[in-house]
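Just one protein chain is left out here, and the rest sit where they should.
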Amino acid sequence: MLKVFYCVLSRDITLALRRRTDVLTTLFFFIIVVSLFPLGVGSEREQLRMLGPGVVWVAALLASMLALERLFAADYDDGTLEQLLLTGQPLALLVLGKVVAHWLLTGLPLVLIAPLVAMQYHLSSTAIWVMMAALAIGTPVLSLIGAIGAALTLGLRGGGILLSLLILPLYVPVLVYGAGAVSVSAIEIADTQPYFYLLTAFLMGSSLLAPLAAAAALRISLE
Amino acid sequence: MTINWFKFASPAAFYPIAGRLIPWFGRVALALVLIGLFWGFFLTADQLGGSNPQKEYYRIIYVHVPAAWMSMWLYLVLAGWSAIGLVFNTRLSFMMAKAVAPTGAIFTFLALWTGALWGRPSWGTYWDWDPRLTSELLLFFLYIGYIALHSAIDDTRRADRAAALLAIVGLVMVPVIFLSINCPDPNQCAALHQRSDPGSIHLSILIPMLTMTLGLWSYSFAAVFARLRTIILTREADHAWVSDVIAKEATA
Amino acid sequence: MVSRCSHPQPNLLMLDVSDLACRRGERLLFSDLSFQVPAETLVHVRGRNGSGKTTLLRALCGLLRADAGSIRWRGEPIRDLAEDYNRDLLYFGHLNGIKADLTGLENLRIASTLDQDPTDADAIVAALSRIGLEGFEDLPTRMLSQGQKKRVALARLILSKAPLWILDEPFTALDVDAVDLLQQLIAEQVARGGSVILTTHQEVPLTSGAIQRLTLGEASDPVSSENTESSC
Partner (left out) sequence: MMEFFSQGGYAGYVWGAFGMTFGLLLIEVLQLRSSRKTTLTRISRLLRLRAPRQAGAGPSMQRGTSGPTT
């Protein structure tokens, strides 16, 4: 069973590394969005420090959402998705493999680049660590829930816009507690504990339920 | 005696039944709304004292709260019919879900509009991210998502089932979304219980408000059934029974 | 090649379809369609464009949920079997189902591991050379021609041990000797006791086993079967 999971995972990663540009576009989109805000909002230090967590999280939301469209689209176009549905393996497991690969390629780079970006917002070092931890727990949830939307809007014209319309309301809890954790850490580090409990709960819940929902959505889309 | 529910599940069987119910629900709705308005405007005090003093603008409660309740109730109905449709694969359940969505979206918009108009005099701004109004806003996005996804897919079969799955995922997420909005800071989560839950409202205001709610509830039955009949006709156009229904009704 | 002389008596009933009905959007494509597919049988599905051939094949392999009727594989409804049925099935749709950025070798290795009978590299190389692609094994398939891409997909037929093949227009975009090879592969599959359901516009000669013709879109009885001219 696990061998199949790794097979899908390694396939997607080798595929993505053969087209390196796709990976970088998401990363640069994230960096651009984050660096746009100070130009718009003004670069006064105290304001930026207060604004930082929210802006970084919204940018992470948008970046991971834009990258979602490619999750199933390539396989849908060349027929491999049909074959995935017809393998002798539970579809939810294959979907989980694809989502983990997608997260490693788009979510993880966001987490690693976060410190660099957080400096633009003069965040303290503890805030940077808390942000990295929150992003590390939060971005997989974004990929998991987003996979359901990607499966639902498969093959639709204008699917990208529709995907954001469907999925962004579902991202609200991760955004609220992700950004909340970082802004609370500036006041009192111990207070961030309940935030991480909630984020981890979202991660566990969505990693269990989201693949099942995405698999059902794929079966519906490929009918 | 087991009632064969599936007998009613066929669109052809349900079409005439819905047709007979619509005028009945419409009249009941009109009566209830008129009674509620008359009671609310003429038989109650002009101003509210007590813990949360309000002037005449409190009367917006007669529309705001029923609309908000109806918006949440109709989303449950939407998700319920979607689940039944996915499990039993009955086409009528998907049609019912599609018929409920626009009415639900209208009630959500009304709840937001009346909430903002009530907020201006009592809080001083139209919008102050009050947890209840924000939850209504997100419920509105869920409705719009359902309608947008359904209309974006051409094949009706896939559209029904995809939108149904979205409604169910939305339903599972609603408590989590409402939690994260009502209680953004888990350390001190006082905001969870509503500031003025229905219990504390004065009886003479509660009664008209409940009558209005029942009125809007019966109105939504009529509206949903009317839209459902149109959907049934469009989708079953190539069935035999539709042609004689058309012949009868087009001339009438 | 010794043509084994076996009477295709329906001893081992593989696929049993009873009063199947499918709809595309709001249009009813076919209804009350019943037929059986015993072992060693080729079912040749025919019909005009739009008569529901592809829909029927997708319903048979479980991708599409039929509106009415039941499909049983060895007596069990395919919806309950789910993954087990998929293991016994090989579906070949209009799309090749291979990744353009991966080489032929990688595509086939991944396909076989997913079907849970991982074959070693040289079996794959042998299959690719038999299909006429030696020397092209480790080239990304996007560099191959349309016909060669289809051959890479066809190589899966050689490697597959699935008893049931469902092929949708397998002969399109194939040149003459690829067509012969495919016909040979199908004949071998039927000869070793498997069943094949396919849609095509040309004849598929068999060495043994029975051919069933299933024509969609005609009001008359859609199923007619005849045995091959083999000596038995």
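Residue numbering begins at 1 within each chain, and the chains themselves are lettered A, B and C in the order written.
Note that a residue touches a chain if its C-beta (ideal position, glycine included) is under 8 Å from a C-beta of that chain, and two chains touch if they have at least 3 such contacts.
It should be emphasised that the depicted structure is a prediction, and the values quoted were computed from it without experimental measurement.
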{"item": "Of C:Ser51, C:Ser70 or C:Thr207, the one touching the omitted chain in the full complex", "value": "C:Ser51"}
{"item": "Option touching the unshown chain, where B:Pro23, B:Pro121 or B:Pro175 are the choices", "value": "B:Pro121"}
{"item": "Missing-partner contacts on chain B, residue numbers", "value": "41, 46-47, 55-57, 59-60, 63-64, 67, 102-103, 106, 109-110, 113-114, 117-118, 120-121, 219, 223, 226-227, 229-230, 233-234, 237-238, 242-243, 246-247, 249-250"}
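Everything that follows uses one rule, which is that only the chains that are shown with their structure count from here on.
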{"item": "Chain whose mean Cα position lies farthest from chain C", "value": "B"}
{"item": "Of A-C and B-C, pair with higher C-beta contact tally", "value": "A-C"}
{"item": "Chain B and chain C, separation of their C-alpha mean positions in angstrom", "value": "49"}
{"item": "Centroid distance [mean C-alpha coordinates] between chain C and chain A, Å", "value": "39"}
{"item": "Residues of chain C whose C-beta touches two or more other chains", "value": "65"}
{"item": "Two or more partner chains touched - positions in chain A", "value": "223"}
{"item": "Residues on chain A engaged by chain C in the complex (per definition of touch)", "value": "3-4, 7-8, 11, 14-15, 18-19, 74, 77-80, 82-90, 94, 219, 222-223"}
{"item": "Residue numbers on chain C that touch chain B, as the complex places them", "value": "23-28, 65"}
{"item": "List of chain B residues in touch with chain A within their complex", "value": "138, 141-142, 144-145, 148-149, 152-153, 155, 157-158, 161-162, 165-166, 168-170, 172-173, 176-177, 179-181, 184-187"}
